[in-house]
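Note that one protein chain is taken out, while the other chains of the complex remain in position.
Showing chain A:
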Amino acid sequence: MNISRRSILGMGGGLAAAATLVACGQNNPMASPTGAASPATSETGMATGEKVDLTQWYHEYGEAGVKEAVERFAAEYEAANVTVKWTPGDYNSILAAQLLTAEVPDVFEAEQGGSLDQIRSGQLEDLTELIGDAKDQFNKSVMKRFTFEDKIHGIPQTIDMQLLYYRPSLLKAAGVEVPTTFEELVAAANAVKTSSTGGFFAGNDGGIGVLGTLFIWASGYEQLNDDRTEAAFLNDDFYKALVAYRDFSKSGGVVQSASAEWYSPDAFVNEEAAFQWGGLWSLPDITKAFGDDVGVMAFPAMGAKGRPAVPFGAFGACVAAKGKNVEAAKDFVKWLWIDQEDKQVEFSDAYGTHIPAKDALVSKATKLSSGPGSEAAKFVADSGFANDIMWSGAIGDKFNAAVSNVIKNGADPAAEFEPLKDLIKSELEKLKG
């Protein structure tokens, strides 16, 4: 038989194509024969004995050790085989897409205990009975946000919040007190700033992105009225608050550009600003840099009707309504996020700095037992706010654009927000169906 170069190349191409198909069929040519099972799952992925199999999804937490901890929690649960799925990337989009398929996770985290879409489309199991009277043990601001039409669809896992950091020593050196109103904050920021240290920093967009909705709460109003039929903040007090922040920016008291964003402690640690709006998660890095010379406060009241405000966020453990083992999933959620208090404290306190969702557990969290951490925990209960469940993306986008135009471009707030009245009304009508 004559073997030509062409036939050898042809055979080589055929082999390559076959290898390609094998690679596709095998899904993962590098996979071990048993696959990558979490400690809580048997090697075959099948249930052992009478136990059912559950999958539990988490978004990716940045702190080292959280993944291992939740896998351990799952492994310790004896009534079911729980497989933990750690989901990096855009968790909300991935979860939303997965919930539309037949292969839904049995238990999963959802921001603020589930979105309106998830609830309305029946994707979330009603957990009102599951939490029962235990709901009184949880942070009341969080439970208020987690309750929609008298139903609860998520059990709060842990609480994150934003707050204002400052250095007491810098204030003392400048001869100013800790501010309690926005006017005092403006005066203090301008008093403490030097040629090398700015006054107030809340992001490289001048703070309008992260502080936008705070202006509503700090000026004494809510986003929507009680019936959720129209906006509840479009008035002179809110407009004056925006103008006050615009004047603050123009005065030079607001740092417009720093080495890092507001959610990182770096700008504050580098002493680029005397006040920085940030996350509670930055507290360990900030106290490491400045020791006891760290103070925290809520965003101060703006105007006569104003009040201090901090935004919070909490992931809630939800159960997929069309999961294969709904009752088993609910039992697991109850066991982990209602009964297992030691694990709840560990989840919040051992790897990062978060606030346990149950009030009684806050004192057991070492990082929150005293000092700035302890004060921060109180802010959520006393002054905590979160976006209303019907504050949709469309409303948020228009609102942010209007805030930006007022503060950055000097637009008249009343004229700028006038179109939002009808837009919010129609959007709410649409959402209510």
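To be clear about the criterion, a residue touches a chain if its C-beta (ideal position, glycine included) is under 8 Å from a C-beta of that chain, and two chains touch if they have at least 3 such contacts; residues count from 1.
The rule we apply is simple: contacts and distances are computed from a predicted model.
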Problem - Per UniProt, the name of the complex member that is left out, chosen from "Cytochrome c oxidase subunit I+III", "Exodeoxyribonuclease 7 large subunit", "Rod shape-determining protein MreD" or "Carbohydrate ABC transporter permease" - result: "Carbohydrate ABC transporter permease"
Fill in the blank from the handout: Where A:V52, A:A174 or A:A260 are the choices, the one touching the absent chain is A:A260
Completion exercise
Contact with the hidden chain, among A:Q98, A:S169, A:N235 or A:N400, goes to A:Q98
Exercise for the section: Mind listing the chain A residues that contact the chain we can't see here? Expected result: 20, 23-25, 27-31, 35-36, 59-63, 67, 85-90, 93-94, 97-98, 100-103, 160, 258-260, 263-264, 266-267, 270-272, 279, 281-282, 352
